[in-house]
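This part shows chain A:
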Amino acid sequence: GVGDPNATGSTGGGDTITYALSQNPNGIFNPSLYGTDYDRAIIFNVYSRLVHVDKNQEFQPELAESWTQSEDGKTVTFKLRQDVKWHDGEPFTADDVVYNYTANADPDYPSGGQKFVSYLKGYKDFHEGKTKDFPGVKALDKYTVEFDFETPYPAMFSQLVDYPIFAKHIWEKVPIKQWKTDVDVLRKPVGTGPYKFKEFADGQYVSLEANPDYFGGAPKIKNLIFKVINSENLQAALTNGEVNIADVSDWNPSQIQAYKDAGAEIVQLPGSGGSYMGLDTTNPRLKDVKVRQALVYAADRQSIIDSVLYGHAKATNAIANPEDPNYPKDLNEYKYDPEKAKELLKEAGWTDTDGDGILDKDGEKFTFKIEYSTNSKLNSLVAPILQKNYQAIGIDASLASVDFNSLLSKLLDENQQFDGAFMGSTYRLLQYGANDFWSHWTGQGPAVTGTDLKSFGESASNYLRAQNEAATNVWLYVADKGFVVKGVDGFDPYPYETFLTSNQWTLKK
Partner candidate 1 sequence: MSDGKLENAETVLEVNHLAVTFTGKETVHAVRDFSFTVHKGEVVAIVGESGSGKSVSAMSLLGLLPRNAVVSGDVKLDGKPLDVSYLSPEIRKIRGRQVSMIFQDPLDSLDPVFTVGEQIAEAVRVNDPKADKATVTARVIDLLKSVELPEPDTLRRKYPHQLSGGQQQRILIAIALAGRPRILLADEPTTALDVTVQQGILDLLHQISRSEGVGVLIITHDMGVVADIADQVVVVRNGALVEAGETVRLFHYPQNDYTRELLDAVPKTPLLGGSLGSDHAAAVVSATGATSAPAPAASDEQPVLKVENLSVSYAPRTPDVVHGVSFDINHHEVLALVGESGSGKSTIVRCVLGLAQQTGGTVMVDGVEYLKQRRREQTKTRHKIGVIFQSPMGSLDPRQTLAQSIAEPLIYALGVPRGDALAKAEELMDRVHLTRDMATRYPSEISGGQRQRVSIARAIALNPELLIADEPTSALDVSVQKDVIALFRELQRDLGFACLFVSHDLPLVASFCHKVVVLQHGQEVEYGPVESVFVHPTTDYARKLILSAPLADPEVQHERRRLREQAATA
Partner candidate 2 sequence: MSEQQSVSKKKAVGFAAAVKTPMFIVGASMVSLIVVLCVFGPLLLPYHPNDIDLKSMEAAPNAAHWLGTDALGRDVLARLLDGGRMSMLVGVAAVFVQVVVGTILGAVAGYAGGWADSFIMRITEIFQCFPFYPIAITLASLLGANIWNVVFIIGFLGWTGLCRLVRAEVLSLRESEFVLYTRALGLPAWHIIIKHLVRNCYPVILVNATLAVTWAVLSEASMSFLGLGVSQPNSSWGNMLSQAQSLRILSSEPWLWVPPGAAIICLVLSVNFIGEALSRAVTPNKPHIRDIDPPSTWKPTAKQTDAVQAGA
């Protein structure tokens, strides 16, 4: 680090890289149970996955050496690497993989489980505890695993990318029911990844050390530390040399300049997290697709990107990453057009009959409550802009901020109605339509299907077109992902994969 090492005592020596986490990890270091990006950061350095994505967003082998898929898409077979050892020296085998997914389907599994598992053969009976036998996944030999699907589910790969494999010999000692609570096992993860877990100081940091036996090549530094620093303090920590890598949370040029002044460089890549305002399609006022389209037209989304995000974002017109290969190029862009919005509203029967500047229909005024969660600074800037946009076309828009969990549970409650709610999600590969649940939108039958990745992709594109047409959300943007990097070489992230090259990271001389 820069700065006076004596004064700051920063990173403990020349062989340590410190990565800032803006919040404390929950300490759920189980690769299939973790809930936050902060836990994920640790898990992705300690564990490995069967597959990962490359820069072109294609699936590449990791723990799996190769795989094959049957014609009908119902059988997928993985050949595993044979040179992999767990951090405690035990060998990694097909049994571990089978154990992972059997546990996922177990009745006691303390969470929802990975989606693709529920498409596997015999899932229902096993999950309901009717049999002890789960035929959906089996080890053909020590290094071969076969998945058998009831219905083909090509999107499984995206889940394999998200959920690393954990060790059978560690976890089978704990009853599955207690997996989320057994601190002793949860907080001492044993993986196959580039770094070994060393210490979790709750609320402060997680320290990892290099795994010399990593099958992808031993890391070049000795220690990797994830330190909890809230984003307000980041600038101080960076200046002070307490941190080497951190996320950019504010694209304000003067903030970026401040980071640069502190001796850091900025690494920018297309983001994968999208923001949008969900619309309740069952809401009487919003039932009419014209009204929803009007709401999209009336939102000056480009200005929001240009001002609040200083251009560091892409506009979206569906719940998917514009970089996604299945994202159709021909979606309606809903360019900012308040006149068109007014016209659509008029067609839908909303006019200002009493001249008070607010649209009405059948004696009811067009009110619109924009709900957003308090824990995002960005939302508190975007929401007032939308409010102004809507007020400009005669909608009586108001703002309501609640904490994220209240908002979430309100959206999840089918009996509650809302107007517009700010949401954000990570747009994962091959996963579409999950958020329709919130809009209460059922327009596009069985959302996304296909026997192989290609047919699945076409189906996905059609789905996105339908969603775009139905205007179930006011899609806002996918903000670029930014990193502040100080004194580190070899930091080479790309979408979905921040840590894939963490074994290549070195400190600048």
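Selection criteria: all candidates are chains of the complex that A comes from, given by their letters.
To be clear about the criterion, a contact is a pair of C-beta atoms (placed from the backbone, for glycine too) under 8 Å apart; a residue touches a chain by one contact, two chains touch by 3 or more; residues count from 1.
Nothing here was measured: the structure is a model prediction, and the numbers come from that model.
*Asks:* Touching chain A in this complex is which of 1 or 2?
*Replies:* Candidate touching the shown chain: 2.
*Asks:* Where on chain A does candidate 2 make contact in their complex?
*Replies:* Touching candidate 2 from chain A are residues 232-233, 235-236, 250, 252, 254-255, 258, 303, 306-308, 374-375, 377, 380-381, 383-385, 387-388, 399-403, 405-406.
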